[in-house]
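Complex shown without one protein chain; remaining protein chains in place.
Which chain is which? They are A and B, in the order written, and residues in each are numbered from 1.
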Amino acid sequence: MPSLSDPANPKRRRLVQASAALWGGMLVGVEMSANAARLVGAAQTKPDAGAVELTAWVRITPEREVALVVSQAELGQGISTTLPAILADELGADWADVRLLTAPLRQEYRHPKYQWMFTGNSESIQSFYDVMRNMGAAAREMLTLAACQTWRADVADCRTENSYVRHVPTERRIHFADLAGAAALLPVPQAPILRPAAELRLIGRPLPRVDVPDKVSGRAVFGIDFAVPGMLVAAVRTVPAIGAQVTSFDATAAKAMPGVRAVLPLPNGVAVVAQRYWQAARALATIRIDFAQTEASRSADSAVIEAGYARVMNDGPWAPVLAEGVFAGKPAFEAIYASPFAAHATMEPMNCVASVTAERCEVWAPTQGQDLAALALQYALGMAPERISVNRTPYIGGGFGRRLLPDFVVQAALISKAVGAPVKLMWDREEDMRRDFYRPASALRLVAHTDGHGLPTAVLAQLISPTILLPVFPPIQKTLDEKGFDPSALEGLLELPYKVAGRRVEFHLPKLSVPTSVMRTTGYGPNLFALESFIDELAHRAHRDPLAMRRQLLAHDPHALHVLDRLAVLSRWAQPLTKGYARGLAFANAFGTLIGMVAEVHVKASTVRVMRVTAVADSGQVLDPGIARAGIEGGIVFGMAYCKSEVRFEQGRVLQDNFSTYVMPYLAECPEMVIEFVSSERTLGGVGEVSPVTLPPALANAVFRASGQRVRSMPLSRHGLSFA
Amino acid sequence: MFALNVNGVNRSVDVPDDIPLLWVIREELGLTGTKFGCGVAACGACTVHLDGEAVRSCAYPVSAATGHQITTIEGLSPNADHALQRAWVEHQVPQCGYCQSGMLMSAAALLRAHPRPTDAQIDQAMTNICRCGTHPRVKAAIKRAAQAMGTHRA
Partner (left out) sequence: MREATRWLRALLLVGTWTCTGLASAGNAKAAGSAAFDPIYRVLTHPRCLNCHTSTGFPRQGDERRPHDYRVARGTDDHGAAAMRCTACHGTSNNGLFPGAPRWSLAPLSMAWENLGPGQLCQRLKDRRQNGQRSVTQLVEHMSNDPLVSWAWAPGAQRQPIDMPKDDFVRALQAWAVEGAPCP
C-alpha cells in the first residue's frame, strides 16, 4: 500500500494541502532578538556509539542489553510495557535486561496500515501486535543463524531464551551481545516463523510496568521537565475569548522585567520569553490584552449553540447517512439526549521544547502525533521535511487525544524561530483549558418503533455534532463537505450491537467557532450515552428488566450474551436493594471490545453516591491483565468526570478554565470496582476508551431506578444532582 | 536572597519574595519531580512537605518557606524505597504518572498524622486530582504501606 509519507502518493498530496490550509501560515512578528544558542545532544535516530542495530526495532548495547524501540507514545496506558514485551517474548530476550528507547519519527515506526505515526483510538496493540511478533521473530532468527554459523550447527536445534541462543543437543549457548555484530550483517527475514503460543512467557501475564519506578521516584522526565542547553522559556496568553480579535496590548512594563528576553505578538495573543518560567509568567501577568468581539467570538456561546441545536432538532436539515429495513407502524417512543463540551484537562498542561535555526527545526514534545506535527511544522516554517525532527518525550502526562493536535508544537517552533534560541513553551492551566479542542457538544434524537412486547423493531437516529476528525485529519474536509457527516462522530450508531430490523441514521454538522476534536471515547461516548439510556427507557415502558431485554436484543451474539451473563452474576443484578439504592446497566461494542457495566448507586436528596461499578469486558485476548484492568478502572473515573463537569462558553469566554470550576472526581467519590475480562476468539480489541463509554449511561440508568429521575444529559449538576 | 533547606541541603536562591515555592524548586534548584498542574492549589500535583506537613507549593510564596525543612519527592526516601513508594510499585499505581509525586507526598503527610488511616481519613486527606483515575489503587497502596510500616521493625 503506498505510504502516506511518499510524496508521489495522491493521498499524501491531499493530506499535505489540507494540513497546510489548516495548520500552516501562522506568522509571528519579531520585536526583540535574543542570543543564539548551541544545541548539544542528539535525538535517538542513530544508535549510541558501540550499539549494534539488528533492525529498526532491536539493538544490542555495549552494556550487553537488548534495547527495543518503543514506537507508541506512553500516555499512561502502559503501551511502553506491553508492545516491547511482545517483541521480547518472541525474541527470547531477558526482560530484566531490556532497555527501551523512544522512537524518533521514522518510516519503520509508522502505523502499519495508515502509514502515519500516531498514538490514539485505542488501537496501538491491535495495530502493532503482528509487527512486534514478526520483528521479534526476525531478530531471533538473525541471532540464531549467527550462532549456528559459529557452531556450524542447525538452526532447528536452537532455542533463544534469557538473551541467549542455546544449542539444545550440546547445551552450548552464546549471549545475544556476542552475536550482535555477526547477526547485523545478515538480511532481515521477511517472513519469520513465530513461536507457538505455548512458548510465550510474557504475553498474557501481568508485567511490572517499565515506567512505574521513574513515576514513583520523581525521576520521570515529562515534556514540561525537558531541557536543552541554552534554552529560554515562553509563557503565552492568547485572547481570552475564542475567535476574538486582539486590538492592542501594552508590554512596556513586561519588557523591563527581570529575565525577560523578548515579548512577541502572536496572531491571537502575546508570548513572553525569559530565562525562567516564573519570570515569563510574572511579566505576562502585567500585559493586558485588548480585544474586539467578532462574529466568531459572539457565536462561541453556549446559549447560542444550544438554541441552534434546538432549531435543527425541530427543522433540520439532516444529511442522510444510513437507511435500511422497514419502519412499520407508528413511532412508539422518542427522546432527545445531549452530551456537553468537555475539556481534556490532562494533568500535564500543553508544552513543547523547540529549537529552530535557519537550517533546522528540532522539537521535543509530549506528542501523540509525530507525523502531523512534522507536517504542520513544514508549512509553518516553510522548511523541507528532512530538516525537521520531531522527538517525542518518553513520558507524557496524559493525552486523551489532545496531544494529537500540533498547535502547541507549531507555536513553540515559531517562538524559537523569532528569538533565535531554543525555547520551552509552557501553557498554564488557564491557557490549556481555553485553547483546548473540546470534545464536541452533541444532541441525539432517537425514535423507536416497537413490537407488542416493547422491543424496538426500527430506530431512527438524528445526530447533531460538530466535527471530531478535521483538526487531526484535515483530508476529512472532503467527506464533511460532500457527505455532511463526520465518521468519528457517528461511532456507535452505524453498527448497533442490537438486532433491529429498521434503521435510519441522519446527521447535522454544525460549523462552530468553538474548536472541537478527538477526546477519549470520541463518538462512542455521547452516542452510547443516548442509546443505552434509550434502551433502558424502552425497557421501563415495557415493564421489562433492562438486562433481560438486552439479552433478547443480543440473542444472535454469543459473546455478548456471555458478557451479560457474567455481568449479571458479578454485579448481583438479581439481588434486591433497599429504597434509594439501585443498579443501572449499559452495554457497548466499542473500539473492538464488548463491555457490559453495572453502576450501583445510592441516591439521597440531591446526592448520588456511586457505591460499586462492575465491568465485564471481552477484548478477545488480554495481553497484560494488570494493565488492562488499570485501563478499565481509570476509565470508570474518567467517565465519572464526564458526568461531573462541562465546559460552557459566553461570548467566546471559556467559563471553566481551571480545576476550581472544572471540578474532577475525588478519591472519596470513587466506587468499589469489580472488573473481569473474558477471553474469546474475537479479534484483539482496545481497552483504553471503553469504560468511559458505558459509565455515564449506566449511571443515568441507575439514578433513574433509584430516584425516578431520568437525566437525558450530563453533567449531573444540570439536574440538581451531585456526586457524594 | 532566600536561604532554603531542601531535602536536608541548605540552598540559597535569589528570587523575589512572592515567587511560588514550586518554581524555585523546579527552576532554581532543578528538582523537577514536583509538578505544575493548575497554579491555584486545586490539584495537588505540586505538593511538598514543610516540616513534614503537606503544602501546595504553587500557591506558597518562597518567603514563607525559609527557616523550614522542605522535602520534595526526591527527598521522600534515599532510594525511592519509602513504604509508600514500594506499595505504589506493588500495586502498580501510576498511569501517566504526572500527579503521582503529589499523591505520594500527600499520602506521606497523611500517614504521619494517621499511621493506620481509616477509609474516611484517606478520603478526606487525598483530594489530589488524577485524570487517569488511579484513585482506587492509591487507596489500596496507602493501606498496604500503612500495614508495612506498622510491621516493620527498624
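Please note the rule applied: contacts are C-beta pairs under 8 Å (C-beta built on N, C-alpha and C of every residue); 3 or more make two chains touch, one makes a residue touch a chain.
Values in this document were obtained by computation on a predicted structure and should not be read as measured data.
Considering the full assembly, B:H114 is the residue among B:R11, B:R86 or B:H114 that touches the omitted chain. For chain B, the list of residues touching the undisplayed chain reads 18, 40-42, 47, 53-56, 59-61, 64, 106-107, 109-110, 112-114, 117, 121, 124-127.
Touching the omitted chain from chain A are residues 660, 666, 668.
Keep this in mind: only the chains that are shown with their structure count from here on.
As a whole-number value, the distance joining the C-alpha centres of chain A and chain B reads 28 Å. Those residues of chain A that touch chain B in the complex are listed here as 75-78, 206, 208-209, 211-222, 224-225, 276-278, 282, 345-349, 395-400, 426, 428-430, 626, 630, 633-638, 641, 658-660, 664-668, 670, 673.
On the chain B side of its complex with chain A, the touching residues are 15-16, 19-20, 23-24, 26-28, 31-40, 42-43, 45, 72-74, 76, 80, 85, 88-89, 92-101, 104, 122-124, 126-139.
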